[in-house]
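The other protein chains are all here in position, but one chain of the complex has been omitted.
Chain naming follows the written order as A, B and C, and within any one chain the residues start at number 1.
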Amino acid sequence: MKYFVQVDGEEFEVEILEDGRVLLAGQPVHADLVQVHEDLYSLLMDHASYELMVERGEKGYRVLLGGVLYNVQVEDERRRRLLAGRSKPAAPVGDMHVKAPIPGLIVKVEVEVGQHVRADQPLVILEAMKMENEIRAPQAGIVREVRVSPGDSVEQGAVLVVLG
Amino acid sequence: MKYFVQVDGEEFEVEILEDGRVLLAGQPVHADLVQVHEDLYSLLMDHASYELMVERGEKGYRVLLGGVLYNVQVEDERRRRLLAGRSKPAAPVGDMHVKAPIPGLIVKVEVEVGQHVRADQPLVILEAMKMENEIRAPQAGIVREVRVSPGDSVEQGAVLVVLG
Amino acid sequence: MFRKVLVANRGEIAVRIIRACQELGIPTVAVYSEPDRLALHVRYADEAYYIGPAPATESYLRMDRIIQVAKEAGADAIHPGYGFLAENADFAQACRDAGITFIGPPPEAIRAMGDKVQARRTMMAAGVPVVPGTAEGITDEEALAAAETLGYPILVKAAAGGGGKGMRTVHSPEELPRALAAARREAKAAFGDDRVYLEKLIHPARHVEIQILADEHGHVIHLGERECSIQRRHQKLLEEAPSTAVDSDLRRRMGEVAVRAAQAVGYTNAGTVEFLLGPDGNFYFLEMNTRLQVEHPVTEMVTGVDIVKEQLFVAAGRTLRWRQEDIRMKGWAIECRITAEDPFNNFLPTGGKVTYLHEPSGPGVRVDSSLYGGMEVSLHYDPMVAKLIVWGETREEAILRMRRALEEYRIGGVRTSIPFHIQVMHNDAFIAGRLDTRFVERLFAEPNTLPREPQVVAVAAALIQRERERRTAIRLKPHRRLPSPWRWAARLEAVRP
Partner (left out) sequence: MFRKVLVANRGEIAVRIIRACQELGIPTVAVYSEPDRLALHVRYADEAYYIGPAPATESYLRMDRIIQVAKEAGADAIHPGYGFLAENADFAQACRDAGITFIGPPPEAIRAMGDKVQARRTMMAAGVPVVPGTAEGITDEEALAAAETLGYPILVKAAAGGGGKGMRTVHSPEELPRALAAARREAKAAFGDDRVYLEKLIHPARHVEIQILADEHGHVIHLGERECSIQRRHQKLLEEAPSTAVDSDLRRRMGEVAVRAAQAVGYTNAGTVEFLLGPDGNFYFLEMNTRLQVEHPVTEMVTGVDIVKEQLFVAAGRTLRWRQEDIRMKGWAIECRITAEDPFNNFLPTGGKVTYLHEPSGPGVRVDSSLYGGMEVSLHYDPMVAKLIVWGETREEAILRMRRALEEYRIGGVRTSIPFHIQVMHNDAFIAGRLDTRFVERLFAEPNTLPREPQVVAVAAALIQRERERRTAIRLKPHRRLPSPWRWAARLEAVRP
């Protein structure tokens, strides 16, 4: 089976043969991966020893290796063939929900409905762990909704602002 | 429910009421036991803090606390009532199987069938971990069977000698 | 010595203090809140008392309850650790009134240093250099005028503050009103007091502090400096001792000033005098932390003095066991604060269950930790869950040792600051010892220079994905035998290139 692996946007083709042999971009590599515990893996690749922490998310894997974080998506050849007929998935459209990353208290709301915001512009100030945390816009857009007011307590994951 | 707990042969009566209160020999104690992980427990008893390693065996519990090992059997009042009509369980009768505590190689057999042995007398010499280990008689008796010969490889739990 | 010591804290510092007591043969009493029932400090102490639900105001900040527990348990001394009640003069006074020794300075010294403006005045009178600034409790209008006189950039600080809370840097008059408002809000929330004051910003500055020990018989010594410039939003992340900016002459001068500062307020027990060290070698008193510091271990590693044990001796009325001339710094120590924060997501605090834990050890490595396998990291408390400290003969050895220790540290289930520290240990400016309080800001502005191995990650991810698919396939065909163990070997020599 062939896998197309996106590592921080860079694509690698990894083929795993039925007998366990591994080809990276068509070249054989000697790869031995063993799970140590849940998210912890040991990989020996051409005798080099690596330890990886692998978190599974909705969109793929979040891999930590040697202090560097990699965001990884894996697609196998069957799935790629299935999708080949269709157009490439477009950039995300529709509204973007900005959520509270931790539970806390809304101290201040910095934007109003209808306002244009730049990427990284502060939207809301959330107090948690006794510190004020600025919640910033993940991308540019227009504020469609503001769902919180100063003094509100919010749970983790609560939608604070909707950008369009 | 009342529990009769034998700790290294000494009996303690522990009553656990429906509401969770605990009485030790009829006296209330403030006891809060929480499992940390599998065999590891934290107990707060009248505010004193203890950590116990508890292994479950066939015959009861093997408890390690502060470097001391306790062999523990627990019987609840229902079971005790059931057994009350019967005579006390007699001392073990019948044959005693002396087993290999670790896998290894039989180096020497020190006894013969028919021989009287004292408790703690060497029966067999088992080489394991490159050391010779003397397997001794757990109690006095007569050698009924010798199931191994020098040169035999034995698995853990293999019967070496039967005492009667 | 004390009959029994109550530790009025949680986390790694409670464990640290309990260990010191055990090593002196003193029984200990822990207190704990609802989520801390299984915390290491509860399990390691001789006795433990429940004091309330998770919020600190209902448990670890309940002076009345803690003193009541001390009485009930027969404890004749209380160690407050850091944070919570450690710099609360009322608590120190309440202990004294209850006939219990507060293991720390007298309430008068806490008060004298606790009010930042009064402390400045006292220090100026004692001949201790201070950063130019304003009086406390100024209005926004006064602040605008004072800032013009001092010259930008300036710092807005909370009068009752500490630990970076209620503190803001301001570069221009336009930013000032917003910064004042934010600082007042934070200060109000954290301390119930929204008074602020201004200070000239020394730039580029290092944050260098001097550890003090003082007994009740008039002896005050210092244990040299700690370099604490690596901070994010005024929170220290990483400390070392000694500092690459301090030579023996500067150490002696800063030490003498720090001793004078402690003497000026009748200080006893352990404390820390924080200085800003300017690029010209001038240093300015910032504040005195009238308690044990988080970063005390780096000083212990280079001086061989066990600061917590010394606190216990001194609080019991003993004479300091060390004279100034006995104190020598040997080698180099570095501490990384391991926090449950995601360095790849703006250091947001992360909770969760610790599913796997493997802490580093071996020569020259010390871990002061509150972690255990199965622990639920609570968002109710400070995100610092452990401290990794190393010692080396030289700074180079300490850095290499810290790298290997960080690489060995495995915490499953909770995101931590470990990758941040790995990055620092490979940063050229850090390795060269070129530090100031803007270090972290610059670090985040630069691209990460750690070697990237995307092809390794790609192969691992493909193998993991294949196994997931295989498991799914096996679940659909329950009669097929599950291969065990979970493993793929591609060891056939034939495929080797």
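By our rule, a contact is a pair of C-beta atoms (placed from the backbone, for glycine too) under 8 Å apart; a residue touches a chain by one contact, two chains touch by 3 or more.
Keep in mind that this is a model prediction, so the values were computed, not measured.
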| item | value |
| --- | --- |
| Contact set of the excluded chain (shown chains only) | A, B, C |
| Touch criterion as defined above, residue of B:Ile102, B:Ala119 or B:Ala140 at the omitted chain | B:Ile102 |
| Residue in contact with the excluded chain [from C:Pro204, C:Gly278 or C:Gly373] | C:Gly373 |
| Touch with the omitted chain, as defined above, among C:Gly83, C:Gly224, C:Pro242 or C:Pro297 | C:Pro297 |
| Touch residues of chain C, complete complex, unshown partner | 15-16, 19-20, 22-25, 44, 50, 297, 300, 304, 306, 330, 356-359, 361-363, 365-369, 372-373, 392-393, 397, 400-401, 403-404, 407-408, 491 |
| Residues from chain B at the interface with the omitted partner, ascending | 1, 3, 5, 7-8, 10, 12, 14, 16, 19-22, 24, 27-35, 37-41, 43, 45-46, 48, 50-54, 61, 63-70, 72, 74, 76, 101-103, 107-108, 125, 127-133 |
| Absent-chain interface as seen on chain A, which is shown | 32, 34, 36-37, 42, 44, 47-49, 51 |
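We take it that only the chains that are shown with their structure count from here on.
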| item | value |
| --- | --- |
| Most widely separated chain from chain C, with each centre as the mean of CA atoms | B |
| Chain centre separation (chain A, chain C; CA means) in Å | 30 |
| Between chain B and chain A, distance of the C-alpha-averaged centres to the nearest whole Å | 53 |
